[in-house]
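Of the protein chains in this complex, all but one are displayed in their positions.
Let's turn to subunit A:
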Amino acid sequence: MSASQSAVRSRAEAVQVSRTFDWMILFTLFTAVLGGYHIHYMLTGGDWDFWTDWKDRRLWVTVAPIVSITFPAAVQACLWWRYRLPIGATLSVVALMLGEWINRYMNFWGWTYFPVNFVFPSNLIPGAIVLDVILMLGNSMTLTAVVGGLAYGLLFYPGNWPVIAPLHVPVEYNGMMMTLADLQGYHYVRTGTPEYIRMVEKGTLRTFGKDVAPVSAFFSGFVSIIIYFLWHFFGKWFAKTDFISDEAS
């Protein structure tokens, strides 16, 4: 076969090759995003995602969406503008959460025996789906950043509440009140994570009484808008094709 000949002999074969190519690209993209996003999220969100006694109504709610909207925005930029595939955010978040579940189960439980009900990851899927749908319907980066970014921040806390709420039931323990999540953190000894490292319930948001989670979520949504823009541009930049001029010819 010469270089000018086609590698396929029929339309059916071309379709088959195209589909094979789809699965290869998808698998590669999925695993690459899983690895990169996972490292990024562990470095920036880390302990807030590892432990239930870090999942508070102020900082976890604020930090997790801001640092996790990054890869969804970038992968969306590539998959939407080049392929019109509105799955960038969902694909990224599913890859991240799959990686995290493997990590929590194999490492946190399998190696060090922390109970899974203490170390399960946060749920980011609701925000990701909404982000993808808004991009598909609006076909606009600005609209997706403003509406989708805000929705991503707002949906995070209620999207996790069904799993977290049971651990916020109070308990009296040796004369002190704490939540079951606090008790998990106290019972299951972390030699390298002393109590004072926990960044929970800190800040100056004291004028909203007990209802600070919605305010934190709004703030998180606003910052997520900015982060979305930034990472969407990163994604576009990484996904562009550059041709180098052949000056010799």
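Basically, contacts are C-beta pairs under 8 Å (C-beta built on N, C-alpha and C of every residue); 3 or more make two chains touch, one makes a residue touch a chain; residues count from 1.
In the analysis below, contacts and distances are computed from a predicted model.
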item: Candidate names "sn-glycerol-3-phosphate transport system permease protein UgpE", "LrgA family protein", "Methane monooxygenase/ammonia monooxygenase subunit B" or "Pyruvate dehydrogenase subunit beta"; UniProt protein name, chain not shown; value: "Methane monooxygenase/ammonia monooxygenase subunit B"
item: Residue among A:L26, A:I39, A:L143 or A:I226 touching the omitted chain; value: A:L26
item: Contact set of subunit A toward the excluded chain (per top definition); value: 15, 18-19, 21-22, 25-26, 53, 55-57, 81-87, 90-91, 93-94, 97, 101, 112-117, 120, 123, 125-126, 128-130, 132-134, 136-137, 155, 158-159, 161-163, 165-184, 186-192, 194-196, 198, 200-202, 210
